[in-house]
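For this depiction, one protein chain was excluded, whereas all remaining protein chains were kept in their positions.
As written, the chain order gives the labels A, B and C, with residue 1 at the start of each chain.
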Amino acid sequence: MTQIALSNLGKKFGAFTALAQMNLTIGDGEFVALLGPSGCGKSTTMNMIAGMVAPTEGDIRFDDRSILNVPMSRRGVGFVFQNYAIFTHMSVRDNLSYGLRAQGVSTPERNRRVSAMADLLQLTPMLDRQAAGLSVNILQRLAIGRSAVVEPAIFLLDEPLSNVDAAFRSVMRSELKELQRQFSQTMVYVTHDQLEAMTMADRIAVMDHGKLLQVGTPLEIYNNPQDIFVARFIGSPGMNILEGRIAQSDKGKLVDLAVIGRSAPLILSGRAAIEDLPEKILFGFRPEQVNPDPNGTLALPVNFVERIGARSILHLGADSMGVKAVLDNQITLPNIGDILRFSIDPKKVRLFDPVSGNAVGGAD
Amino acid sequence: MSEMSMEKAELALPATNDVIDEEVRLGFWLTLPAQCLVLFIAVFPILMQLYISMTDWSPLDGIPWYRAYELWIGLINYTDLASDSRFWAALWRTFVVMIVCVPIQFLLGLGLAVLFVDEFPGKRWFYSTLLVPMMVVPAVAGYMFFLLFQSGGPVNDLLSVFSSSPVRIAWLSDASLALVAVMAADIWQWTPLMFLILLAGMISVPQDQQMAAVLLGASWWRRFVTIVLPRMKTIIIIALAIRTIEIFKIFDTLYIMTGGGPGVATETISVYIYKVTQQDLIWGYVAAIALVILIVLSVVSAYAISTMSKGAKVR
Amino acid sequence: MVMKFASTRRKFLSTTTAAGVVAIGAPFYLRPGRVKAAEGLADGMVGGPTGFAGAERYQYGPDSPEGRAIEAARSLKAAGKAPERIVLGLSDGSIGQITQPFPAGAPSIKDLWEQETGIKLDIVGVPNGQEFTKVMQDISTNGGAFDIYAVEWNRLGDLAETGGIVNLDEYVAAHRPEWDDVDRGYVGGEKGVSLLNNYRGSTYGVSLDGDFQTWNHRTDLFSDPKEQKAFADKHGYALAPPKTWKEHDEIAAFFHRPDEGLFGSTDLRNQGWGYTNWYQRYVSMASPNQYLFADDGTALINSEQGVAATQEYVNSLAHHSPDAISWSWPEQYGNFASGGAAMTCAFSNLPKFLDNAANEGSKVTGKVGSHLPPGRVHGDEMVRRSVLWLNLSASVSAQSAHPEAAYLLLQWLGSSRIYSWMTANPGGYFDPFQLANFADPLVRETYHDYHMDVVRETVRRTVPTINYPGATAFHNALDENLVAALTGSMTPEQAMQNTERSWKRIARRVGEEKLIEAITANKAAWSDHMDPV
Partner (left out) sequence: MILLLLAISLVPTLWMLSMAFKPIAEWSASGAELTWWPKSPTLDNFRFIFGQSSSELIVSLERTAARPIMASLLAASFGTLIAMTAGTAAAYGLSRFGKGSNLPLALIQLRLFPPMAVMIPLMIMWAFLGLIDNWFGLAVVYGIVTLPFAFWLMKTFFDDMPREIEDAALVEGCSRLRVFTRITLPMMRPALASSALFVFILNWSDYLIALLLTTRDWVTIPVYMTSLSSSMTGQLYGAKAALGLIAAIPPVILGIAIQKHLVRGLTFGALKE
């Protein structure tokens, strides 16, 4: 049970910067997901925590103790590999007891802990089977059990579900979450799949191009992306971002979205004042916030309708302005070619600076 | 099979018996050249040797081999062989070379593979250099080693560095040291191959499993013994088998270096057969030796292969 | 001929090529070289080399072995019974004497033969030491690659027994080679011919060599006053080339200074070659000779004399290079050339190669002397013995389609005029062995005056090695046991016992009767020359 603190962590491979200025504290017993597309630096971060890669700058602390000089076999890190790295030339039992043996735990103690772990993970019936040829969910359990049995300080999981087919993934997800609950251990989970991150993690750290962009609970990340990358990356589909200009109306400031129309007057909360907004702005809103409204101030033609069960995704657009809208199937859907008139709840509008990409105006 | 049922089968399955038949035929044609070559080199020589091994035929008798029946002696060549101490000594010597050279080559090759599996500066250069001995024609290696092991040669010069007085060992004139020199040459020439095969095997051991072992607290040694070596099992067997087989036939470098001498001190089975064939010229006897070796090798290899393939099936 | 189909195939090929010769062979007679050669001939001569001073010594008239050979070859050719080419298998190192012109202005021997007969001479090099192997391969596989084999003289009996070489009696009678000519022929006349060319009374080979083991020493060392004084002080007699084996061993021990890169003696001690030195020590153990076999075929080596000779042979290693057991003659020659030894026993060609201004690799040029083989005192006489061993000898292959033409080439090559000219050529291993050779100025120049007389005298004191059937097996058995004694894995007693046992087995295999006949013939050639003490 350990708190992990990454401070100013960075890694360069020659001229290429894999990670820069990473600051993140992962609390004791917390389940944090590192989320980002491939090449964002999440695996590098994880490998540095495990000790497979040495950082070029910054520090990693477990409970305020720097572990940079601790070799990886002593860090007490449980690591679950993408393909589980089960020792297929051994039996299930030998896999489970491998770490205990390596650490010189006495035989009775070892047997006790292995059978306890096997019971917990329902592996007892297959303890003496060869590990080769086991099904993938058993492999996952075995991989976690193999690490857990040595009672590591923290658990690192490297995209453990990426090799599992989609249908089985939700089963595995819930099993994993259940295991985490049972062990109640600090876990860092690397994934590029936001669904996994959103459903399992206590907090999500979104990364891109070697930078940590935002850390927060799944809801925070979803509702208040602090950056247009996070805005677009989180959610399915991601947030609509449109270029616009601030315009003045009798009811206050609003955003002029050219051919689409003009937004409702802005309501901003937090510190930022409407007066400080730059003239050019990025206007963001989630597809779910598109509210069909005959009196709406915004309008776009429907290009395409994607029906996905209870909901449908409408692809709207004109010129370079593309917008996706997610609508319940309860309402009558417009036909292709129709002009959809809609409004956005001003409270749900998020504004971003087109130059820096950062959120402006704050959250509600 | 009637036409009707054939039709049915075609409808039912994309892979019909027809196709399977064609595949068997294709397989046959593809293996035909190799089969022919093997038969070519195997059948006639074996039958001929079987025949002349029952005779006292020698080219010195002035009759062609097919008339060797005039010198029919039954199984005497075989009973002679059983009591031929020089043959058994040569066989034993070959065995000694095998059990000394193969493990040394294996351990050196393995050690080098361990070093070369990780990156280090200049690796490419070192790697290429290590493979050079394999590229040197054994004949010239024989001459060079002959010179190296002269009493005033470079090997003694090197040894002198570690000794207070100049070392002047006459390696090739000493009955026991000559074998050492011959083995040194073999180790020099063939460790690179061992290294190459083992390196190939080691590189292919999955990295994540090794990492997993380390993260579970395994020391380098434990990881090597419990993960790397077991994973390399098959390739280790192959590497050992190749070298064992090749050492059994050791001839070129050795023959040029020592001619099997001094005396018979470095006479391996191949050198022995060569001498009996070319100097003693008792070819009936040579045929008996050849057949005995063939039978022994066939039994041993058939046994080894069946054990190995059983092992492979378990995996 | 043994393999019918192979022989027909070969014959077929030969006839086709022979047919071709008629068309393309003719221009040979018109070549300018032939015309020039004919112009330079002395009066009454019909052939031979021209173009250098003294060439007339090697020219021949119509009534000479060479003249008859050429004449007969030409008539064969005219009758269409000669081959287009004769293929001669020969040790690599000897080819030069046939193919390289010598001296300046002369044609090569090959060119001369081709010009005079119109028959091409095709020489196939065989690696040294592989001669017999290659010949046996050719015979046993019906390879038919050669018309003439050149192998060690010791193998003549073995080869004759295989039927792989032709009995030459008929041709000898027809063409009269005059090998026993008292002035020019073989040393020992008829006895010499019988030793070198005959097997069981018939001619099977033509000797092309004189491998009498001769002794050399370093004159610079032996004449150094400091050395002479030191030696006399130590041993009480004057330093001079040794006359007895005891002296030899003492002098060798005296000069043995391995730290200065000087060995006492550098003789052959390896397998396959070393036993010639043992032979010399063994044979001189009795007067006139300590024989290998008694007249009834009993082996005599497992005796007091055999053990003593072996013990001496093993002890002598002490004044040799420590590597001597692994050295063959190329290393031996190299060692002596680099000034690495005080004495050596070698083929008679050593001075020609090493006391040779053209040999940049030699450090002993001008410093080589020769002496007679060491011996032993028996009563008031001394027995000094050398051995004839190896000695290239040429035989006609039974697979040759034109054995007579092949024989004629050998008669021409092996007769005293052409042979003297050939052996004078420093480019190969054919050594002098005929009386005419020893007397020839050009040969004496190449082989050096000081050496030539010693060689002739050594020949007089030479005994043959084994040349009867089973020679290879007899020698191998002796050889293996001697090397075992040298390396210390056997005592001299054991070595002689083992040799005797093996020899008995071999004798049984060869057939005792055949063997006794051959032993008697061989024994007739043993020297009984005695030296004064």
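Just so we're on the same page, a residue touches a chain if its C-beta (ideal position, glycine included) is under 8 Å from a C-beta of that chain, and two chains touch if they have at least 3 such contacts.
Source: prediction; values computed, not measured.
Considering the entire complex, the omitted chain makes contact with B, C. Annotation: of C:244, C:359 or C:494, C:359 touches the absent chain (contact as defined above).
By the touch rule set out above, subunit B reaches the unshown chain at residues 23-24, 26-31, 33-35, 37-38, 40-42, 44-45, 48-49, 52, 65, 108, 112, 115, 126, 128-141, 143-148, 150, 152-154, 157-158, 185, 188, 191-192, 196-197, 199-201, 203-206, 231-232, 234-235, 238, 245, 248-249, 251-252, 255-256, 269-270, 273-274, 277, 283, 286-287, 289-290, 293-294, 297-298, 301-302, 305.
Residue-level contact of subunit C with the missing chain is found at 3, 6, 9, 89, 92-93, 95-97, 99-100, 123-128, 130, 134, 137-138, 140-143, 145, 261, 266, 321, 323, 327, 329-335, 337-338, 340, 349, 353-354, 356, 358-362, 426-429.
What we mean here is this: only the chains that are shown with their structure count from here on.
If you sketch which chains touch which, the chains link end to end in a single open path, with no loop closing it. Among the chains, the centre nearest to the mean of all shown protein C-alpha atoms is found for B. Rounded to a whole number, the gap between the C-alpha centres of subunit A and subunit B is 57 angstrom.
Residue positions of subunit A in touch with at least two other chains are not found. Contact of a single residue of subunit B with at least two other chains is seen at no position.
Those residues of subunit B lying in contact with subunit C across their complex are 59-65, 146, 150-152, 168-170, 172-175, 178, 258-265, 278-281, 283. Those residues of subunit C that touch subunit B in the complex are listed here as 2-3, 133, 136, 139-140, 142, 158, 161-164, 258, 261, 270-272, 321-326, 469, 472-473, 476, 480, 483-484, 486-489.
Interface residues of subunit A facing subunit B in the complex, by the touch rule stated above, are 50-52, 72-75, 77-79, 81-83, 85-87, 89, 98-99, 102-103, 132, 146-147, 150.
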